[in-house]
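Only one structure is covered here, and it is reproduced in the block below.
Every protein chain except one is present and positioned as in the full complex.
Up next, chain A:
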Amino acid sequence: MTPDTHGRLPASFTVPGTSSFWEFLAAHDPSLLPGRTLPPGEVTGALHGTTIVALAFDGGIVMAGDRRATAGPTIASHHIEKVFPADEYSAVGIAGTAGLAIELVRLFQLELEHYEKIEGTLLSLDGKANRLATMIRGSLGLAMQGLAVVPVFGGYDLDRKAGRIFSYDVTGGRYEETDFHAVGSGSAFARGSLKKLWWPGMSAEDAVKAAVHALVDAADDDSATGGPDTTRRIWPVVATVTGAGYLRVPDARLAGTVAEIEAMRRVTEPGGGDPR
């Protein structure tokens, strides 16, 4: 952001050829790209975000994330949000080093909006997924220092008229998932849960319930994943993406869903095994 002596817009602003904000930033001022200036060595005390689940239903996808962030053994936040709208027709959820992940999401949202404004059209869903892969690959150096960011991306494909989900690895590998996916420390438990709860052609309502149920199961077994907090009334972030766009499920509805799931799980007989 250093205009020349006349105050004229810098030359990099008027160079034609790219519709990508990421590429513009890399040419104009690479120091603004996240994580490029980090020195080598261990970073301690950074926040970690945990479990995100995504599943496809008939006509769209559901993405849900718990609200906990941890710094080592400490719970650093009870209400962090890890599922975001990437644009009108897609959602991105992130697990891993929270500071970098949130910055990456901000840049990804901007990247899609920037393209839309410059070109006058939306990127295809595959185009968006590939763009995210490139950005993940750009922070591979950070991943090797233990600051990995692993997203899950999903959206409504306006050409195919269906919901699609993409998973990633730290090297920027992009893999399409046909049914469901989970990332983060509680993902193994969430995936196990979804294996039993998901079926092809399920409705949006069932999918929302399955997503919350999977997060409850993950929170049950993973200390870094937070379950629905009925004391503080903090519910997971749950969003659907359909032909109507990105829509966050309201808290009032989630409270009902959580109550239903808890009623299902509640032990009715005296617990704790036989008293000795």
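Assume a contact is a pair of C-beta atoms (placed from the backbone, for glycine too) under 8 Å apart; a residue touches a chain by one contact, two chains touch by 3 or more; residues count from 1.
Here is the rule we go by: contacts and distances are computed from a predicted model.
K.L.:
Looking only at the UniProt record of the hidden chain, which name from "Sarcosine oxidase subunit delta", "4Fe-4S dicluster domain-containing protein", "RNA polymerase sigma factor" or "Proteasome subunit alpha" is the right one?
P.N.:
The chain we cannot see is, by its UniProt record, "Proteasome subunit alpha".
K.L.:
From the list A:Val62, A:Ile80 or A:Leu107, which touches the chain that is not on show?
P.N.:
Missing-chain contact among the listed residues: A:Leu107.
K.L.:
Taking the full complex into account, find the residue in A:Thr14, A:Thr44, A:Thr74 or A:Thr268 that is in contact with the omitted chain.
P.N.:
A:Thr14
K.L.:
Per the definition of touch given earlier, which of A:His78, A:Lys117, A:Lys195 or A:Arg232 contacts the omitted chain?
P.N.:
Counting the whole complex, the residue in contact with the absent chain is A:Lys117.
K.L.:
Name, in rising order, the residues on chain A that touch the hidden chain in the full complex.
P.N.:
Spelled out for chain A, the touching residues are 1, 3, 6-9, 13-14, 16, 21, 24-25, 28, 32, 106-107, 110, 113-114, 117-118, 120.
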